[in-house]
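To keep things clear, I will list the structure first and then write my remarks on it.
A single protein chain has been removed from this complex, and every other one stays in its place.
Labels A and B are assigned to the chains in the order they are written; within every chain, residues are numbered from 1.
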């Protein structure tokens, strides 16, 4: 084993196990590998800073800020009231609501973590106050957020399509049916997991909650107007999904200041402090993971792994199984976009050789990415969920296991039945 | 993969004392003239150094964006990189001279200008950015791609379109001079933005337009000649100075020959891409008379002499004189 492999395979897990913050574990391993390979150490700080120079990341702190402002401005409260009145008596129903909201938001956003930040910032506090366990609330939002990359549009799909030289439109179309299947399955899992989680639905305490749903909806019109404004703005080309995050901030501010007149200086400050703390903790991990990914790239470790398996078998299904296992492993510690940029150029020619349709393979890759978003040590959706809910990664991860099991089952299904991915693109052509 | 393969240079065996030359670039696709240039360069370096320098290519901005890779080359993380001239100019302002709109207006003029002016600016670029230009690649003239009922034919046609502009001050100013609406937008947001109508278009060579799949979300392109997308082959000066004179010679020769090769190959390839654009249903407009475009764009030159580094105005005049010489020789 070379020094570099040793550092990656031993030092990194040890640092994590010993409870060193994840950003430092990634950063230290990256530094050590940089030093071992005689690369100037300025490379490390440069990679960490430039890892943040990525526009779509801006949506995450902005959506978190929007959620916090809605919470302190009382907008979230209105939404919760409507939920409680309409679904409060159905045990586990908010899990379904969360997944369905994620599906809707996924249909305009191309990012996984962006979707959790947008939906989770409202749904996690809503669920917790309704009596759902915090880890469950974080888990269901983090999982629902992964639909952001499967239901079109999808940023990772665009990158993959360019590398694999397939049509983005076809790939988007290929994601529709799997997106629907995965979304509905996750909604079912969310329902059953909620029933098992020991959620205690709290009694209605609020006077106003005795009102009819229609009257509550009228009272909550400003809260309810937010999704149509954000979604409508994106659909009509007024702003991009990333820009939508600041529209949400502006809307929350205006409504709570002008309409509700409920925003206090303390509330405002608390919203910012929360967004700063979560944004800092999340984004520094993403920054340090960039260094980690680059050191792996410089050492050509993914390439060597892939070369290994083309020697193992010549059976397409065996190759797909091996690739799925590799992707699941790499997905635990590597950030999505880096993983695609590094792996797709080597994997696409390999699967083409075995007669596998590159569009079908693209969907397989995306489902793997969904799982990668949820698995520690580097699972950005998992982190966003755990930060918003304020519970430890371990607890959220335990609550996420049933969802991961479902996703692995769906991955097998989608791998074995190419028609699920290829039917809609062939109809549209 | 370990068997030596006479038509695959990457299969040349590893030998003792062999140096590794790392090449980084930002393009993901195997199709580009960009990729072809670096492969050719890598292969020639390996041949001319008798396998004493072996190349490893890192595509798709795996190691960072184009400017970052230039910094890495200066600091010795990478040995070779191929940044777009408009991006490289952020670190080496001298290169902004190539961005001056309508400086050269045909590919032959561009090639001739590159050959004549590079020896004059190579040291200045080393001083600015720590990287040495050893050759050039042309990716083709930037063309408008956009979604619109009407074609862009004259500058005033830009008034109703929101166009994404490459991040370069001279390019932004050119759009403003034509009365357009240059919109800043991250490159990785562009496909979605075109699809949703946040912007209506942008400008890139046809290979990029097809390669990035923009043809799926636009319906028109307009050919004109305000600037060509070029990439200098940049070598880390720190690394270059550490090489033996024989190896330095080999690197320079490989740079020169890779340039000659791509100048032959790229136009053949580009014609093919225009054909693909047409087959994909893109309506292509050619501007017959570019004089209004030229007049408005050239008027901004004096505002940007300062951005060409020290002696900017002198450099611009030299470039203009060289282009005239080139025209006379043709």
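Rule of thumb we're sticking to: a contact is a pair of C-beta atoms (placed from the backbone, for glycine too) under 8 Å apart; a residue touches a chain by one contact, two chains touch by 3 or more.
The working rule: contacts and distances are computed from a predicted model.
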Exercise. Look at the options "N-methylglutamate dehydrogenase subunit B", "FAD-binding protein", "ABC-type Fe3+/spermidine/putrescine transport system ATPase subunit" or "TRAP transporter small permease protein" and return the one that UniProt uses as the protein name of the missing chain.
Key: "TRAP transporter small permease protein"
Quiz item: In the complete assembly, which of A:90, A:213 or A:250 touches the absent chain?
Solution: A:250
Quiz item: Given the contact definition stated above, which residue among A:2, A:314, A:353 or A:392 touches the chain not shown here?
Solution: A:392
Quiz item: Among the options B:46, B:168, B:207 or B:266, which residue touches the chain absent from this view?
Solution: B:168
Exercise. Check each of B:32, B:49, B:71 or B:195 against the chain that is not shown and name the one that touches it.
Key: B:71
Quiz item: So that we can see where the missing chain sits, which residues of subunit A does it touch?
Solution: 15-24, 27-28, 31, 41-42, 44-46, 48-49, 52-53, 55, 57-58, 61-62, 65, 238-239, 242-243, 245-247, 249-250, 272-273, 275-285, 287, 376-377, 383, 386-387, 390, 392-394
Practice problem: Just the residue numbers, please: which parts of subunit B touch the chain that's not shown? | Solution: 67, 71, 74, 90-91, 93, 128-130, 162, 165, 167-169, 172, 176, 181-186, 198-199
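Following the convention adopted for this analysis, only the chains that are shown with their structure count from here on.
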Practice problem: Give, as an integer number of Å, the spacing between the C-alpha centres of subunit B and subunit A. | Solution: 35
Quiz prompt | Touching residues on subunit A, where the partner in the complex is subunit B | solution = 39-40, 42-43, 46-47, 50, 53-56, 110, 153, 155, 158-159, 161-163, 165, 167-169, 234-242, 294, 297-298, 300, 307, 338, 341-342, 345
Quiz item: Can you list the subunit B residues touching subunit A in their complex?
Solution: 1, 22, 28-31, 56, 58-65, 68, 71-72, 75-77, 185-186, 188-189, 191-193, 195-198, 211-213, 216
